[in-house]
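Pasting a structure below so you can have a look.
What you see is the complex with one protein chain gone and the rest in place.
Presenting chain A:
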Amino acid sequence: MPIDQSLVGREFPSSAPREVTEDHVRAFVEATGGEYAGQVPPTYPIVLTFDAMFAFLDAEQIDLHRIVHGDQKFTYERPIEVGDVLTATLGVSGVRSLGGADIIRTTSEVRDAGGALVCTAAATLVHGGGAA
């Protein structure tokens, strides 16, 4: 599928609702050398936005292995808590070409079961133009 301006402003499938469980948060925290003490770490919402990104890549038939993570920024409305049921929805805010690569600006909104915004995650995905 073409990676071009036609992606901007389109809606892509939301991720399936995912419950934040203590077991999963513990595994996430311990994988980065931390000790779980009941709180959900700030980068945890990447799990949700990955779900949304995979849905986007799948819908557009873009190969994950040709994607490099260029930047990431989270803005939090509140800390995520164990027991939250969260859904992420990805939008494309811009596409440009640079040196044979496509640079895709995405913004994913993470919302709770009541529809309230919990976190906004902006990410730049760099899609390589050559052989990966």
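To be clear about the criterion, a residue touches a chain if its C-beta (ideal position, glycine included) is under 8 Å from a C-beta of that chain, and two chains touch if they have at least 3 such contacts; residues count from 1.
Here is the rule we go by: contacts and distances are computed from a predicted model.
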UniProt lists the protein of the undisplayed chain, choosing from "Acyl dehydratase", "Formylmethanofuran dehydrogenase subunit C", "DNA-binding HxlR family transcriptional regulator" or "Membrane transport protein MMPL domain-containing protein", as "Acyl dehydratase"
Only one of A:Gly33, A:Gly99 or A:Gly114 touches the unshown chain, namely A:Gly33
Of A:Val20, A:Ile46, A:Ile62 or A:Val92, the residue touching the omitted chain is A:Ile46
Hidden partner sits against chain A at residues 24, 27-28, 30-34, 37, 39, 41-43, 46-47, 50-51, 64-65, 68-76, 79, 122, 132
